[in-house]
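What you see is the complex with one protein chain gone and the rest in place.
For chain A:
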Amino acid sequence: MKAVDEGEYRQFAGARMEQLRRTAFLLCRDWHQADDLVAITLGKLYRNWGRARRADNVEAYVRGILMNAFLDETRRPWRREEPAEQLPEAAGPQDIDTVDTRADLLALLDKLGPGRRAVVVLRFYCDLSVQDTAAILNISEGAVKSQAARGLHTLRLLADPDPATDRRESR
């Protein structure tokens, strides 16, 4: 990589590293693994910087690398997760103002399968459109809508002081 390109890469990657770490943490809920995922992502971005910088949407390009890294990791048998569609009864609706919100939301995310979790994080944390989410995950827009709706249903188990907020934001 030329020095000028490396300078661009450093500027771009450095500015986004923390946000990528937070996104990765939502996906895997482990800071060590999140760092692994982001390091893999930035490594791949470095190798492909020439192509990435010419992409229409470099942000989406990087998020795509991160999501693929995450989904690849979940397929490895030693890191295989066991997603469960149904939440245990004890997990029921929580009061967001009175309980440990952080633990509850992460616990709810933990109940989603890796693919659905990726959809939820892209749609509701990265605030991407259905179209962009579908493009990043290489799935149909219908699949994104379905996965997002099911993921949102789970997340709605968090009691919301203003349910209208959810509807407005869920697009």
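To be clear about the criterion, a residue touches a chain if its C-beta (ideal position, glycine included) is under 8 Å from a C-beta of that chain, and two chains touch if they have at least 3 such contacts; residues count from 1.
Here is the rule we use: contacts and distances are computed from a predicted model.
K.L.:
For the chain not present in this complex, what protein name does its UniProt entry give, out of "Carrier domain-containing protein", "Gluconate 2-dehydrogenase subunit 3 family protein", "Molybdopterin-dependent oxidoreductase" or "Galactose oxidase"?
P.N.:
Listed in its UniProt record, the absent chain's protein name reads "Galactose oxidase".
K.L.:
Of the residues A:A39, A:V58 or A:A135, which one touches the chain left out of the display?
P.N.:
A:A39
K.L.:
Could you list which residues of chain A touch the chain missing from the display?
P.N.:
6, 9-10, 13-14, 17-18, 21-22, 25-26, 31-32, 35, 38-39, 42-43, 46-47, 74-77, 80-86, 96, 101-102, 105-106, 113-116, 121, 124-125, 127, 138-143, 146-147, 150, 155, 158, 165, 169
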